[in-house]
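The structure follows.
Excluded from the complex is one protein chain; the other protein chains are retained at their positions.
Letters are used for the chains, namely A, B and C, taken in the order the chains are written, and counting of residues starts over at 1 for each.
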Amino acid sequence: MNAIYGLFPDTNSARRALAALREESSRLRIKPGAIVLMSSEPLEEEGFGWEKQRTYMPWLTPLGALLGGAAGYALAAFTQRVYPLPTGGMPLIAMYPSGIIMYELTMFGAIFTTIVTLLISARLPFYGKRLYDPEVTNGKILVGVADPDRECSGEIGQHLQSEGAEQVREFSSE
Amino acid sequence: MAHRWAMVIDLDRCTGCETCMAACHAENNIATVDAKQAARGRAMHWIHVERYWEGEFPNVRARFQPVLCQQCDAAPCEPVCPTYAAYHNEDGLNAQVYNRCIGTRYCANACPYTARYFNWWNPVWDKPLQLQLNPDVSVREAGIMEKCTFCNQRIVATEIQAKAENREVQDGEVKPACVQSCPTTAMVFGDLDDPNSQVSRLARSMRATTLLSELGTNPKVIYLERESSHGND
Amino acid sequence: MNNAQNEKTPGSSEGKEKTSADRFHRDWLVVSIAVVGLAVAATMWVSAARGMLEGQDSSPAAGAPAVSTPEQVPAVFTTARRSFFSAVQEYFGVQGTPVQPVQFNHSIHIKNGLQCAGCHSGVTQGPDAGIPSVSFCMACHQAIATDKPEIKKLTVYAVKGREPPWQPVFWFYPEVHVRFRHAPHIRNGIACEQCHGDLSKETVAVRSKELTMNFCLTCHKANAVSVDCVTCHY
Partner (left out) sequence: MATTSIAPEYAIDIKPDQIRQDLLRPIFQTSRRFYVLVFFLVAIGLPGIFLYANQMSEGMGVAGITRPIFWGIYIANFVFWIGISHAGTLISAILRLVNATWRRPVTRCAEAITVFALAIGAQYPIIHLGRSWLFFWLMPYPSERGIWPNFRSPLCWDFFAISTYLTGSTAFLLLPIIPDWAVVRDRASGFRKRIYTILALGWRGTPREWHRLEVAMRIMAVAILPVAISVHTIVSWDFAMAPVPMWHSTVFGPYFVAGAIFSGIAALIVAMGILRKALHLEEYLKPSHFSNLGKLLLVMSLLWVYFIFAERLTVWYGNQPAEMAAFWSIQRGRFAGLFWTMVSCNFLIPFPILAIKKLRTITGTMIASSTVVVGMWLERFLIVVPPLEHKYLPYEWGTYHPSVTEIGIAIGTLCGMILLYVLFAKLVPIISIWELKGGQHKKPFAEQALSAASRSGVHLDSTLPSTNS
């Protein structure tokens, strides 16, 4: 993968660069989803695409919780039947204790699903080589284009430069 | 054929001779501890005789009450054990499975009678005293909870014998060591499910009572109160 | 906790500061290891000494003054494991392979028409199957196969009037607290080989089946016998 990107000192210039790239995307032959943004803190302001982010996580978590609860009941019920001990006429599967186990496993399911969903949907962990610049954690905002068209990459670089990029760099995974 | 093993102890007959304690120690391989440990409360007696004084000096009278695991029907020790080491079997025994015990000691806390004993150390016998250990009963090691089993080894042996002879276990056939050794026959052991057993008849006595009955543990050790405590003394 | 020391040290060149700091760190490392080692040794010593005292105290004869000298400390029987290694072995249920004093050949005896209970006579009566005494063996072997080397070994034991130290093949660690009774199993028609394997194919008995709890439970459940814990564990 190749990329060209600029490092911006503040949100305003980064936002302008983003807007410019989006506007000119067809002319610069930028593929959909190829514009890359990286920052050292969440950029929740308008113009950074935050409003377009969407995840199934709030739906998957209750699902995981349900699965956890069901597993809790299955565990409590199954294990009691495996080795049925005399209960003196009381139900073999004790209701309140099973409820407590179910409750804890419900919460465990929810928490576990959330963690797994986070890692999968954020594509973490990833240890291969991919577009990144350590300047990001210095507070710079990285705006760039992945796999730019070879003829247009120079122009993209100029755009980035003109919108206030401190540096324009190129990245190649080879 | 399920049973409901129970014991009746007639307090009028108990003389406090503590033969039951000695018999229990011999039968069940109960570890002895030294004086220092005993003073710290670590002596183990599955059955022990409690002494009360009645009346004002000099007109006092000693009263005795043998206390052992009450083999509760609703035993507080059972549900709290995380490994099912304390559980109830079909014969109504409040059983303790040594090999399942991991030593949480929760059952001992839950037991209102403090009838459970913990092996604080590995038991020690001077050689050749180990030769008198009962081979029918295991020797418990450190970290394990133990308590009166109603001499389960005798119950099992009797049941096996009865089965070999193709008959039912007779009333009075099973005798735990304490019952067997009691010189005044203050203790009677038997099946509470059998309405004609001696235990059942005595348990229907007007004098029948249980220890800490207000706790609802429903013990299967039934004490026959002293006549004298009704004012006949 | 862990910063700013460098700020406080008087200004000097970077390199010099670093070497002195390095030496400092190394010194501390040495001293730390030394003192930690000492702490370990001291604790172990204290606990060992205390353990010895406790061992004496908890023996019933501790009250007697005579036991204070080491040679008079009575040999004791205890459930404590002999060593850490044996405790680990027991924890993992390692039983090892027994080495028998005499290479007893089961298959020959069975081929010659002997029954298991003929020699292991306790099996129909009590908990233990039992091993016949050497005199029982000699009843036949005074006359039969006296020239075989193993029989000669056996004869030596018989002449000395001592039992060969047979090693158990099927046994449980005390910790499992199993009280197994042979007699009821035999009475209910359980064949010996169901638990002990086919001895007619073995010479010296080997542990051909692992007698785990699952092994017992499978059979007990299949035959609708009690699986109550205190049927076996007490």
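Rule of thumb we're sticking to: a contact is a pair of C-beta atoms (placed from the backbone, for glycine too) under 8 Å apart; a residue touches a chain by one contact, two chains touch by 3 or more.
Only a predicted model underlies this, so the values are computations on that prediction, with no experimental measurement involved.
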Omitted chain - touching chains that are shown: A, B, C
Options B:Ala62, B:Ala164 or B:Leu212, residue touching the unrepresented chain: B:Leu212
Hidden partner chain, touching residue among C:Ala117, C:Met138, C:Cys195 or C:Leu217: C:Leu217
Of B:Trp5, B:Trp46, B:Trp121 or B:Tyr223, the one touching the omitted chain in the full complex: B:Trp121
Interface residues of chain C (partner: the chain not displayed): 1-6, 24-25, 28, 31-32, 35-36, 39-40, 42-44, 47, 50-51, 54, 58, 84, 91, 212-214, 217
Residue ranges of chain A at the interface with the undisplayed chain: 21-23, 25, 30, 32-33, 35-46, 48-58, 61, 75-76, 79-80, 82-83, 94, 97-98, 100-101, 103-105, 107-108, 110-112, 114-115, 117-119, 121-128, 130-132, 134, 136-139, 142
Those residues of chain B which, in the complete complex, touch the missing chain: 37, 40-42, 50, 67, 76, 79-84, 100-106, 108-110, 112-114, 117-122, 142-145, 211-212, 215
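As a working rule, only the chains that are shown with their structure count from here on.
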Arrangement of touching chains [line / ring / star / complete / other]: line
CA centroid of chain A to CA centroid of chain C, Å: 55
Residues of chain B defined as touching chain C within the complex: 32-37, 84, 87, 89-90, 93, 95, 97-100, 121-127, 129-130, 135-142, 149, 152-153, 156, 160, 163-164
In the complex with chain B, residue positions of chain C that touch it: 54-55, 57-63, 74-80, 127, 174-179, 181, 183-184, 187, 226, 228-231, 233-234
Of all residues in chain B, those that touch chain A in their complex: 73-74, 84, 87-90
